[in-house]
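The block that comes next holds chain A.
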Amino acid sequence: METAVALAIGILVATGVYLMLERCLLQYLFGLVLLSNAANLAIFAAGRLTRATPPLVPAGMTEPPQPVANPLSQALILTALVIGFGLLAFALALIARSYARFGTLNSDRIRVAEPVTPEENRDG
Partner candidate 1 sequence: MSWLLSLPFLAPIIAALITYLTRGQPRASRVVSVCSCTVLLGTTLTLFTLVESGGVLTAQPGDWPAPFGITLVVDRLSATMLLITAVVGLAVAIYALSDIDTGREKLGYHCFFQLLLAGVCGSFATGDLFNLYVWFEVMLIASFALLVLGSEGIQLDGGIKYVAMNLVSTLLMLTAIGLLYGISGTLNMADLHLQLARADNPMAMDLLRVLFLCAFGIKAALFPLFFWLPASYHAPPLVVTAVFAGLLTKVGVYALIRTFTLIFPQGDGFGHQLLLAAALATMLTGVLGAAAQNEFRKILSFHIVSQIGFIVLGLALNSPLALAGAIFYMVHNIVAKTNLFLISGTASRLSGSYELVQTGGLYQAAPLLATLFFIAAFSLAGFPPLSGFWAKFLLLKASLDQAAYWVTAVALVTGALTLFSMSKIWAEAFWKRHPTGNCQGVGALGFGERVQRLAPAIALALITLLLGLAPEPFIRFCLSAAQELLDPSDYLTAVLTSGT
Partner candidate 2 sequence: MRLFLLNILLAIAWTALTASATLLNFVAGFLLGYLALAISHRQGRDREYFRRLPRALGLAALFLRELLVSSLRTIYEVLSPPPNSKPRIIRVPLEIRDNRQILTLTYLLLLTPGTLVLDVARGKDAIYVHTLFAQDAEAFRLELQRGFERRVREVMS
């Protein structure tokens, strides 16, 4: 099953990268989401995939009776998920704000910070 998951990671990365190379900022954002999922899946795989029990200890026991899935990689992904949510949300807001400001989502056309000619370096 490792191979399949690794392939899925590869597909997520490839599609993510492909999207990020587009001009439209929204596509960039979607690519980022894909990449972010790839990262989480990679951590998940790195913690090893087991069709084991969820890492919960049943009431009345001090340790799980049978092997459980790796709880640490899960905790890491949880953290990464929530952080990723924050970052993606910020990126989204930034893109929305930029559209409001520049009237375009085409990153080729957003040339205020690095203008094509020096004369264009007027903020307005």
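The candidates came about this way: all candidates are chains of the complex that A comes from, given by their letters.
Operating definition for what follows: contacts are C-beta pairs under 8 Å (C-beta built on N, C-alpha and C of every residue); 3 or more make two chains touch, one makes a residue touch a chain; residues count from 1.
Since the model is a prediction, treat every value here as computed from it, not as a measurement.
Student: Consider chain A on its own, then decide which of 1 or 2 touches it in this complex.
Tutor: That would be candidate 1, which touches chain A.
Student: Please give the residue numbers of chain A that touch candidate 1 in the complex, ascending.
Tutor: Checking each residue of chain A against candidate 1 gives 20, 25, 28, 32, 35-36, 38-39, 42-48, 72-73, 76, 79-80, 83, 86-87, 90-91, 94-95, 97-98, 101-102, 107, 110-114, 123-124.
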